[in-house]
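Note that this complex is displayed minus one protein chain, with the remaining chains in position.
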Amino acid sequence: MSATLEIRGLCKSFGGIVVADSIDLDLTAGRVLGLIGPNGAGKTSLFNLVCGVVKPDAGSIALDGQSLEALPTFERARMGLARTWQNLRLFPSLSVMDNLMLGPRAYSADSLVDVFFRPSQIRAHEAEARDRALDILERTGLSPIARSRVQDISFGQQKLVGVARAMMNDARCLMLDEPMAGVEGQTYALIQKAVRDIAASGVAICVVEHNVAFIRDLCDEGVFMFAGKVLARGSVEQLINDPHLTELYFGT
Amino acid sequence: MFDLAVVSQILWTSFATSSYFVLFAVAFALVLKVNKVFNFAQAGVMTCGFYAAYVGVRMLNLPGYAGFMLGIAGGVAMSFVLEYFGFAVLRQRKASAMFVFIFTLIASQFIAYAVMMIFGTWPTTIFASMFWPVTLVGGIAVSAWDMPAITATVTVLAALWAFLKYSRNGQFMLAVADNADLAELYGIQKDRILMMSMLLAGVIVSIGMFLYGTRAQVQASAATELMLFAVAATILGGIGNIWGAAIAAVVLGVVQNSSILFIPSAWQGFLLFAFLFFAIVLFPSGFRLPERRNTLKRTVVAPQALTDGKGH
Partner (left out) sequence: MDYVFTILILIGLFVILASSFDLVIGHCGLISIAHPIFYAIGAYISAMLSKQSGMPIPLSILCGGVGALLASALVAVPALRVSGDYLLIASIGFQLGLIELAKHFHEIGGAGGLTNIPSFLIKDFGRESYVVLVLVLAAATVLFIRWLTQGPYGRMMTAMRDDELAFSMLGRNAIWVKVAVFAIGSGIAGIAGGLYAHYFRFLEPDQFGLLQSSAVLTMVVVGGMRTTMGPVIGAIVLQLMPQIITFFNLPPSILGPLQGLLFTGLVLFFMFVRPQGLLPAADLWAGRNRDGDAGHSRKEARS
């Protein structure tokens, strides 16, 4: 079975710094891959490369067999790629619900032609999106704050909204950038459950995380990155228990 | 029409008159590079620089060099006001780029209207006469204005270059241009440096306006048109590249003036806009001068992969 997301030989350097050194990676449907490594290893850069935020120097990226290189970011999202951001990137002027309503791959009012000439179609899409949003809000325990403005809710809730918004895409491949950073307790459990559910529905997931418990619990396999290179692959247990990698991680 | 004498004359004169354009472009490019602002209010600074000199020479009957100093004082004063009461406040408020831009535009218009009310709309010059004695050098008429103008411009550019390269504050300026927040972490006072670059730009454009105002007529709205030139040169030269802007200003100046050989003079004004438009569409990053690689090439040597052979 071919992988959902295939990365081959991805290279990128900024000035003299190599952030991606011939990276090969596969993300498979229904499996959660943990991307671990110290800060500066190039994990978020990898996400940026896959999303098209940054252009690679060399290498290929393919989603379900289709090459992504020539496509701008928004096209990649429409093909089924979704991500969350390390610094959240929610829309502060909008409510939680509105943030989610912008999530679907095909937005109701993407084209002005539709807005002017197909109002009934727009109403139908809006209703659909609202239903899906309400469902996701329910599952992530965010229903009570659906109308609240994003700037008014707690940090943990904001992180949940980030995940929920990414879920609206109905993605084939989901990339989560430190979803657990700064999160604990109830929110932790909710995000954990959400990620499990998404994986169970056949989405290929890649998670960048420093939280060992989360990785151990949720990831089926792991990849260790350092200085732009993939140094090791294997089960999470193997990577975590490797003394050499631990040394690199903590920089001793 | 393509008489060698005529062509050389035009090339020389347009080269000499590109001197003030170079100064306007360099000042604009400097502020863009360091303060990260498209400072359209520079037109206001230019206007102040001119009218301060004008007041000195024509109204107070001071000698030329005193008028020159007064002009610089005027430009610097306006730069100070813009930075202290304008940009710094907006920066503190974390105003959006759009807000800052609207401020620069409106401020320059405000200054233009104020000047119009005080001095009227008649075009004026700094010295009562625009006449400069001309010497023939090998068939080319060289005006007594040309050499001082070129010398002044070259001196300013050299001084700026030396300042940026060798002085501490100049180095700080480049650091702030590169990464203002990082510079602050290293103890560089960002606000002081930003003010310094604005004041420096004020000096440069005032000198430029003195040159311009001793050769051509100026009215309150003149600075805005001169600014377009500076903007076009900055874009063509590559944003962040002060010397590129300077070279682009010379090229644009020469091209615009020599276009008289090919197109009717009435269309010369339009040529600039056409240039600006095509510059943006075709060369948005400007004609980049080859960058000198003075960044250290850092590649971290990755240690050997371990685990069960699945690594790279």
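Each chain carries a letter (A and B) given by its place in the written order, and its residues are counted from 1.
One rule holds for everything that comes next: a residue touches a chain if its C-beta (ideal position, glycine included) is under 8 Å from a C-beta of that chain, and two chains touch if they have at least 3 such contacts.
From a predicted model like this one, the values you see are computed outputs, not experimental measurements.
Of the candidate positions A:C11, A:A62 or A:L94, contact with the unshown chain belongs to A:L94.
In the complete assembly, the contact with the undisplayed chain comes from B:A107, out of B:A16, B:A107, B:I126 or B:A233. When the full complex is taken into account, the listed residue touching the unshown chain is A:G103, out of A:G42, A:G103, A:P179 or A:G222. Contact between chain A and the absent chain runs through residues 51, 53, 72-75, 77-78, 82-83, 85, 89-95, 97-99, 101-110, 112, 115, 122, 126-127, 130, 147-149, 165, 169.
Residues of chain B that touch the chain left out of view are 38, 89, 95, 97-99, 101-103, 105-107, 109-110, 112-114, 116-117, 120-121, 224, 228, 231-232, 235, 266-267, 269-270, 272-274, 276-277, 280-281, 284.
In this section, only the chains that are shown with their structure count from here on.
A straight line joining the Cα centres of chain A and chain B is 45 Å long.
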